[in-house]
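Just passing along the structure, written as structure tokens.
Missing here: one protein chain of the complex. Every other protein chain is in place.
Take a look at chain A:
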């Protein structure tokens, strides 16, 4: 089998190649209740991402390595993982950017139950997303044409429309790690997207939901979420804007 593969592909000769060690957190409930670290060493190019290295491991070394990925281009939000202690998308992180001289640690995102290896149960995350009602709420008759909105009104919530629900922010939040009761940054970001949409009329309902003991008031402004967001959303700022909207509503 291996004889058919020519080890150094001549076409990639101009791109510097190097060996890199990935230290992957493995967990298989059918084998053991304990999670363990396993090192894999792969040959990689300067243009390779963490996801390419994981593919190489899965395809050539250990087919049992389990992780999620769908589009592999930073849009679907499937492959958020903890790389060298920071939440990133494996498909947007180049190996050369996370110091390949030392072993690169790859773990599942924290605070959500691990199903196997790098796959976590996203249900608690989506449960709080559903709670903030992420859909347009209006009253009155359906308009016969589109709902108009000025560019200024659209710009008001532009930042929070970029969310891809990868859970990198929520699973980077220390408050969420404790007991998972906190709504989490992602749910608040998606509530923000509708609260500040001039076409939406469910703003006060959503504010009421997030006024919960486990809502925006549990945010400690540690900025972990802003740092973790692969889309560059200013998550903490969005949370503070929701807080401000609640305070101006209450007084």
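Worth pointing out:
Heads up, the rule we're going with is that contacts are C-beta pairs under 8 Å (C-beta built on N, C-alpha and C of every residue); 3 or more make two chains touch, one makes a residue touch a chain; residues count from 1.
The criterion applied here is as follows: contacts and distances are computed from a predicted model.
Missing chain, UniProt protein name: "Succinate dehydrogenase / fumarate reductase membrane anchor subunit", from among "ABC transporter ATP-binding protein", "Protein ImuA", "Succinate dehydrogenase / fumarate reductase membrane anchor subunit" or "Cytochrome c-type biogenesis protein". When the omitted chain is restored, the residue from A:97, A:121 or A:153 that touches it is A:121.
Note on the undisplayed chain: of the listed residues A:73, A:147, A:162 or A:220, the one touching it is A:220.
Note that of A:21, A:105 or A:181, the residue touching the chain absent from this view is A:181.
Touch with the hidden chain on the side of chain A covers residues 29-30, 33, 112-113, 115, 121, 123-124, 127-128, 131, 174-175, 178-181, 208-209, 211-215, 217-218, 220, 243, 246-247, 250.
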